[in-house]
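Note that one protein chain is taken out, while the other chains of the complex remain in position.
Here is chain A:
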Amino acid sequence: MVEPLSVVVVEPDPDRARLIVDALRDATDYRIHVVAERASLARQIVQVKPDLVLVDVADPSRDIIEELTLASGPLDRPVALFVDRSDTGLSTAAIEAGLSAYVVDGLTPSRVKPVLDAAIARFRLMQRMRAELAETKRALEDRKVIDRAKGLLMRARGITEDEAYALLRKTAMDQGRRVADVAAALVTAAGLLG
């Protein structure tokens, strides 16, 4: 009987952490530890003695884990940035999905691959969700600032809403800028002029 792999997931956001843990549980049986507190990250990881550490590429605390890969005391287990030497392109896939994986030396690829496959699929999904959320937020912000700019133009020039929008759009096209950027500039300028 082989010991189940011990996996540390570094993720401060509880919802995201749950998504990752669920994805890994579906894959097979692991001992999973979630580390949410960044301040004592190094100490917590060393205590767990994981076989695998998974961390979001976007997390600045990744550099703390990088330090652990260099620890070389007699009791330390070498951990390396997972670099796939076979042709499966697993490393590149992980990086593109926004996942950094650190793997203890000496683990066979066949043991690591199912975990990484599951983690990569989940990170891809989360990355897409994050991009969509950012896009939605931006569209909402854009609409708000364009509405304010239209209001300013309607009052200042006594024109209709449609005319105000047409004017913004024409200016944006003439200057090769986004309508929202022209609107934002107008709102800022109006604020300054009082």
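What to note about this one:
Going forward, a contact is a pair of C-beta atoms (placed from the backbone, for glycine too) under 8 Å apart; a residue touches a chain by one contact, two chains touch by 3 or more; residues count from 1.
As a working rule, contacts and distances are computed from a predicted model.
As stated in its UniProt record, the chain not included in the shown complex is "ABC transporter substrate-binding protein", which appears among "C-type cytochrome", "Ferrous iron transport protein B", "ABC transporter substrate-binding protein" or "Acyl-protein synthetase". Among A:62, A:113, A:148 or A:177, the one in contact with the hidden chain is A:62. Summarising the interface, chain A meets the missing chain with residues 38-40, 42, 57-67, 69-70, 72, 81, 83, 91-92, 95-96, 100.
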